[in-house]
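For this view, one protein chain was removed and the others were kept in their places.
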Amino acid sequence: MFFASDNAGPAHPQVMQALVDANQGFAMPYGNDPIMADVRARLREIFEAPEAAIYLVATGTAANSLALATLGQPWQTVFCSPVAHIHEDECNAPEFYSGGAKLTLVGDSDKITPEALRTAIHAEETRGVHGPQRGPVSITNVTERGRVYTCAEIAALSAVAKEFGLPVHLDGARFANALVALDCTAAEMTWKAGVDAVSFGGTKNGLPGVEAVIFFDPAKAWEFELRRKRGAHLFSKHRYLSAQMLAFLTDDLWLGSARRANANAARLIDGLRAIPAASFLHEPQANMIFANLPRATHQRLHDAGAVYYIWSGTLEGDDPVEPLAARLVCDWSIGHDQIDQFLKLAAG
Amino acid sequence: MFFASDNAGPAHPQVMQALVDANQGFAMPYGNDPIMADVRARLREIFEAPEAAIYLVATGTAANSLALATLGQPWQTVFCSPVAHIHEDECNAPEFYSGGAKLTLVGDSDKITPEALRTAIHAEETRGVHGPQRGPVSITNVTERGRVYTCAEIAALSAVAKEFGLPVHLDGARFANALVALDCTAAEMTWKAGVDAVSFGGTKNGLPGVEAVIFFDPAKAWEFELRRKRGAHLFSKHRYLSAQMLAFLTDDLWLGSARRANANAARLIDGLRAIPAASFLHEPQANMIFANLPRATHQRLHDAGAVYYIWSGTLEGDDPVEPLAARLVCDWSIGHDQIDQFLKLAAG
Amino acid sequence: MFFASDNAGPAHPQVMQALVDANQGFAMPYGNDPIMADVRARLREIFEAPEAAIYLVATGTAANSLALATLGQPWQTVFCSPVAHIHEDECNAPEFYSGGAKLTLVGDSDKITPEALRTAIHAEETRGVHGPQRGPVSITNVTERGRVYTCAEIAALSAVAKEFGLPVHLDGARFANALVALDCTAAEMTWKAGVDAVSFGGTKNGLPGVEAVIFFDPAKAWEFELRRKRGAHLFSKHRYLSAQMLAFLTDDLWLGSARRANANAARLIDGLRAIPAASFLHEPQANMIFANLPRATHQRLHDAGAVYYIWSGTLEGDDPVEPLAARLVCDWSIGHDQIDQFLKLAAG
Partner (left out) sequence: MFFASDNAGPAHPQVMQALVDANQGFAMPYGNDPIMADVRARLREIFEAPEAAIYLVATGTAANSLALATLGQPWQTVFCSPVAHIHEDECNAPEFYSGGAKLTLVGDSDKITPEALRTAIHAEETRGVHGPQRGPVSITNVTERGRVYTCAEIAALSAVAKEFGLPVHLDGARFANALVALDCTAAEMTWKAGVDAVSFGGTKNGLPGVEAVIFFDPAKAWEFELRRKRGAHLFSKHRYLSAQMLAFLTDDLWLGSARRANANAARLIDGLRAIPAASFLHEPQANMIFANLPRATHQRLHDAGAVYYIWSGTLEGDDPVEPLAARLVCDWSIGHDQIDQFLKLAAG
């Protein structure tokens, strides 16, 4: 009963097989392997972006930090949600990679609204060289709270950014989970909605550890390559990144895995809805659920070995009915038996 | 006939099997997987260093840059060879990670001598806050020119560093190749010889992409952990790093692979010695050879599909007997048939 | 009628005379001039801190950024008010000097409360290496909104910081204005209240351009010296900084100038209180006033040549009675005639 994160599950067996298959003889290093050529072609096809510059790195933090550093400048501020991964969970990596840019927290929610974004951008308006300069807008889809921006919502945010000439970055650590939730195309969720660069996640969706960075305008490609190498994120035996990503993109494995993860979450959500003492912090829309359960329920789940984060409050406490929030993340691999066992325990 | 680098060969099948075996169910992320506990224990045993702080990263540049940044300060200078990988091949990653430290090039060779080191350290002596401050000494074993520092030579360099209170870093991208060439223990080549931190290479010796960073004094462990995360080098699905490294360390695979690589090089060296037109730039000591061959020989090898770097000069040229230097690197996997075919072509 | 800022007025004539007097013959550079020895002695005396490390720089941003970089680490976050100068007016200098630290905005006011500080510190509590680490607390006295922390209020904030082992920095760009408003000693407002480092302002209080940085614990003195030089803030002809500061500290010129500035503001405040259409955004406590005046009044002042910032709203607009906020800063030099002329115009 592991619901702590989708970053802890196994890789899909097809991916592991692709790694083994790739392990033949010599391959040119540093992204010059033939598998990478296929990855590039496939992603350009998926994104309907024949000119896109496409790179692989091994961590989501690397993808985000390098993309933002390439889009912005050290004297700028990045506009993002106060719960953005780049703000809360990357130990100042965006600040480090950008050379000291600031992050401006927009609104008070996981989803930025156009109004909040415009307000935040305006607030940086009038101080000449004194204040930070306006920089990239970064949004996350699926958000860090399990909600999904629609393509129209993304387009509305991009429109605000474009008013001010600012580039838009999409942190897509759970890109596929959002895409299948929206039932739209990768192009619609990105460049057709005004997004300039994407961190295209693989690790949370069944890869051992690969993310793609995609720039729809290849003008900054060379700068990105230099930043990646300077950041120590260029792999010599790059084929092992390429092979993961190619397997992911083959036969729509990436979409299938995301559908499985979302379906697993839906099963869990449905079960929780049937439990009177359970309630949702907000409507879950992909594979991540924030739900209140009584302390005694948490205790029971905990004792039975369920693994997940208590999001607010603490197991220690006297009141057995006090609601504590749980974050429950379903990956592609979690079994229905596990979900059902969890629900049975939760129902009490 | 691939002799371009040991960073382009396949991983050992046992390593791939370990990756597949590790791919079961959920594992705690970020280095909290149980395999990592075994890696830590095994490396402490190998290095006879029960207190050592041990971390995994995926690239050699990350290992070097993070280790040096942790050992030094932004206003210092790192003492290294003018051909050090950290100087020539990391696109300013050491400067980036250190926050702008300088590299002082010591002597004019791949192997630093104690005299040259003392001279270089003295030269930074008298300028108060004006000059860079003296920082870590970094040496590479096997060197970038295929030679090997003996344990006594390392100890002599460390002794100079210690005179001035400077820490010593060992870039061990080819650590195992040096170790088997010297027939000494890992402890003898490192902390017993005064080394404070090691980049312990796996990638060039049969892993898909893992290096360990080892600090013999764990006092800076937490700082390293923060630097690693901030540098985006902390893997969520860390088990796939751990599994590679554990397989590497199991049944001395790491030593066996290095012995094979060195033996492959020895076969190539022996063959080249028998060719009158061939000569060595210096005596090769591990798995990397720098040898002169006439232009016509290079052309013949090239036409037959041999892959390696022309180290000086260019294939284009009129004089067929002009000697051009080749860099020839043997990894663990290169077959005797390949070596022999190369030698046959080289013999003309 | 110049009320735009206390950073635009003239230097005190005694200071200019001191500069001229210092301009005799040769003086050892880089802070080794004899005047600096006197500065150091005098500031140690004023602060009752015989061990304090004391340095001069030429800008407030340099003082703040270098002090904070010395107190903290790149992977930390600095706790400050959302209107702190270090956040709003230094173009990411604190981020630059710290190597990419973050600033966490505490509360929603110019004055941080202990409760808000504790909440903000707690919020960075539980993410291991993932979130930024807790770093220095920085407060400003006089605040950016013209209010003054009492010594007890500073002590209460320091107590919270110390609970968590965090150092405390005081941005004292208007240190003297706060001190004379509080009628306490420099020691009481700083180290006796738990402050570790001070940016001791001179420029806004009648100097051409000098600030002192004071560390009560000299342990980080050498690091500061290196950071200052590396930041290009070490002056060769340092005596011209020293001479300004020594004149400032002689015969309590610094206190006298601050008293004059505060008295000028009091005269302006008193006058504004008598104007029915005027109101204060909050009670002014030193030499900086935030007051609402009707648009027509602003227009009249503007036409008469008064210079100050419209803090909210805009002169353009149809409604002549709509209140617009003004920021009015009085320096030591502004004449009573100027203030009275302003008041006469404001009264209409």
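Each chain gets a letter, A, B and C, in the order it is written, and its residues are counted from 1.
In the analysis below, contacts are C-beta pairs under 8 Å (C-beta built on N, C-alpha and C of every residue); 3 or more make two chains touch, one makes a residue touch a chain.
Keep in mind that what you see is a predicted model, and the values were worked out from it rather than measured.
Remark: the absent chain touches shown chains A, B, C in the intact complex.
Shown as candidates are A:Pro82, A:Gly99, A:Gly271 or A:Gly313; the residue that touches the absent chain is A:Gly99.
Summary of contacts with the chain left out: across C:Asn92, C:Ser158 or C:Asn287, the touching residue is C:Asn92. Within the whole complex, the absent chain has one touching residue among B:Val129, B:Ala263 or B:Ala325, and that is B:Val129. From the options B:Arg44, B:Lys102, B:Lys220 or B:His282, the residue with contact to the chain not on display is B:Lys102. Interface note for the absent chain: among B:Pro29, B:Pro74, B:Pro208 or B:Pro294, the touching residue is B:Pro74. Listed here are the subunit C residues that touch the chain not shown: 2, 4-5, 7-11, 13, 16, 19-20, 23-29, 57-62, 65-66, 90-93, 96-97, 203-204, 208-209, 226, 229-237, 240, 307, 333.
Although one chain is not displayed, its contacts with subunit A can still be listed: residues 30, 73-75, 99-100, 128-130, 133, 225-230, 234.
For subunit B, the residues in touch with the chain missing from this view are 74-77, 88-92, 95-96, 98-103, 105, 127, 129-133.
By our rule, only the chains that are shown with their structure count from here on.
Farthest from subunit C in terms of Cα centroid separation is B.
As a whole-number value, the distance joining the C-alpha centres of subunit A and subunit C reads 42 Å.
If you average the Cα atoms of subunit A and of subunit B, the two centres end up 34 Å apart.
Subunit B has residues 226, 229-230, 234 in contact with two or more other chains.
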